[in-house]
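Shown here: the complex without one of its protein chains, the others still in place.
Which chain is which? They are A, B and C, in the order written, and residues in each are numbered from 1.
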Amino acid sequence: MSNIPMRAAMTRGAIYLGFWLLLAGTDIADLSAGLAAAVAATWASLQLLPPKGGQFRYAALARLALRFGQESIIGGVNVARLALNPRLSLRTGFLVYPVCLPTGMARNTFGAMTSSMPGTLTAGIDDKGALIYHCLNVDESVTAQLTIDEGLLLEGIGETDDDA
Amino acid sequence: MTMPDFLLSAAAFVLVMVALGLIRILRGPEDVDRMMAAQLFGSGGIAALLLLGVATEAKAVIDVALTLALLAAFASVAFVQGISQPDSDDSDDFKETRGK
Amino acid sequence: MTLALAVDIGLAMLILAMAGWTIAVRDTFASVIGFVTYGLLLTLVWVRLAMPDVALTEAAMGGGLTGALLIGGAARLRRTEAAVRTERPGMLTRTLAAVLSATVTAALAICVLNLPDPAPTLAPDAAAKLGSTGVGNPVTAVLLAYRSMDTLLEAIVVLLALFGVWSLAHDRFWGGCPQLRTHADSEGILAYFARILPPIGIIVGVYIFWIGADFPGGKFQGATILAAMWLLVIGAGLAYFPPISQAWLRILLVAGPLVFMVIGFAGIVTAGAVFAYPIGFAKPLILAIEIALMPTLVLALALLVAGAPQRMPPQ
Partner (left out) sequence: MKIAWDIFTIVAVMAGSFFFLAGTVGLLRFPDPLTRLHALTKADNLGLGLVVLGLLPQTHWPLDTIKLIAIWLFALLAGATVGQLMACTARRGGGPPK
């Protein structure tokens, strides 16, 4: 077993065991079951999500998380305002956003995150792999917002050009 | 009004809200709409459950909510798979067997 | 009227309305979705009745597996539904069905209304002997110490149901693989979900199983969560069901009830009665039975949802 999977297995195992301790408490009697559960979870996780090399940049990820928090609040308020406004003022439509993020995890995380942000909802992928968004109000600002989020995510997973 | 009473009335309010969402189940028109209302009911149900659990200090309720949250997407996933894919696999099989 | 009573009455009204609608609606899909919602309401009702064990079962079963099973079934019935809807049963059949249902309801109502007050209960007796089982959760104690025969039969019933489902397989596919509809994109959002959630689900499932000895929880609830995770991975196209002719699969399926029976009948020698546990060994033996039943239940529940084999066994 090479270095990367070994390290990933240890990290993930520790995280899952930590989650067990949060659920079940730190009673010694429960620890054997916790270890078994953590081993099974780590095994499943390595099968489902084979570890890849690459460096996360936690500062950028933290900024992204913060932005996600803010934006989801704005998103919720936005929908609430629209719903409770006596006159429905919607200009709904689709928008195709070509993503630079690698397919798989990164792109799906992006899709999932932007679905919670104001005005946008991921509604599939077109033939060229671009994300299709359904927007409550189609205008220029949507693409600009998406670009900011994508930039942060790219930076967070260490995929930007200045990496080299 | 004590804290448990407040939480209990909040739970009741959330329940009433999601129950009104059930009108979508009645009206449809698409199955997607119906499933959506059920999904709304799922998260509203989790919220109501947590409020009830904390109000009555029933610790186990948190585990119930945990289970619900974990399986919240399960029915909807089954729904999307059931609705979006034509029965290609087994209908092929049937055709094959009938042809013989 | 207290606030709690108002909440309970509201819940009862809601659940009655939902139940009525689920029966009344003509469209199968709508009815099934109504039923899933009804299950969620039922979870809340069990919580209000202070029965978290049952609430947990309802949350796992009603919210997860039954919902998926029924929705899958409704999707399959779609093609034949239009034809069925034109065949309305005759007046006589409908009247008979109505009379029969009304009679059953009335009989149940009479029984419930005539229950002695206070209701006869064995709860104090059960609680008094709880210490000798070493188990902290009275529900688990009842299931595995006082009424273990029933619990064994329940596990066997699940297996029998599975064999019933298997027996619907076409001869050609006997011993083959059950199949879910898996046309999902392995890079798509469903696959993403199915890659992240299952490890967490394993931890939660084992946790719910493990705490069942002392707190609300247990093998059925835990096994349901684990089965749901397995089904999610398969449904996202990341794994396949094993052929049902596999030896390990069959061994695991019968292992649980078998261990249960061996320990139960060993009680004749060690404790003087069938399904009696020797003094001081109750808790480890109960735990052994639960651990052995766990894989059996996970496999059986997942395979029940999967249905009859639909693909040839690999040669």
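Here, a residue touches a chain if its C-beta (ideal position, glycine included) is under 8 Å from a C-beta of that chain, and two chains touch if they have at least 3 such contacts.
Model, not experiment: these values are computed from the prediction.
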(message) Under the definition given at the start, what are the shown partners of the omitted chain?
(response) A, B, C
(request) Kindly state which of the options A:73, A:96 or A:148 is in contact with the chain not pictured. (result) A:73
(message) Considering the complete complex, identify which of C:126, C:196, C:239 or C:276 is in touch with the unshown chain.
(response) C:196
(request) In the full complex, which bits of subunit A touch the chain not displayed? Write them out. (result) 19, 22-23, 25, 72-73, 75-80, 82-84, 88, 90, 92, 94, 111-113, 115-116, 118-119, 121-124, 132, 134, 136
(message) Even though one chain is hidden, which residues of subunit C still touch it in the full complex?
(response) 29, 75, 78-79, 189-190, 192-193, 196-197, 200
(request) Can you list, in ascending order, the subunit B residues touching the missing chain? (result) 3, 6-7, 10, 13-14, 17-18, 20-21, 23-24, 30-33, 35-37, 39-40, 42-44, 46-47, 50-51, 54, 59, 62, 65-66, 69-70, 72-73, 76-77, 80, 83-84, 86
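One rule holds for everything that comes next: only the chains that are shown with their structure count from here on.
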(message) Can you work out the whole-Å distance between the CA centroids of subunit B and subunit C?
(response) 17
(message) With centres defined as the mean C-alpha position, give me the subunit A-subunit B separation in Å.
(response) 23
(message) Which residues of subunit C touch subunit B once you look at their complex with the stated criterion?
(response) 3-4, 6-7, 10-11, 14, 18, 21, 29-30, 33-34, 36-37, 40-41, 43-44, 47-48, 50, 52-53, 55-56, 59-60, 63-65, 67-68, 71-72, 74-76, 79, 170, 172-173, 179-181, 183-184, 190, 193, 197, 200-201, 204, 208, 211, 215-217, 221, 225, 228, 232, 235, 310
(message) Quick check: in the complex, which residue numbers of subunit B touch subunit C?
(response) 5, 8-9, 11-12, 15-16, 19, 22, 25-26, 28, 31, 34-35, 37-38, 41-42, 45, 48-49, 52-53, 58-61, 63-64, 66-68, 70-75, 77-83, 85, 87-90, 93, 97
(message) Help me check something: in the complex, which residues belonging to subunit A touch subunit C?
(response) 12, 16, 19-20, 23-24, 30, 33, 36-38, 40-42, 44-45, 48-49, 103-105, 107-109, 111-112, 122, 125
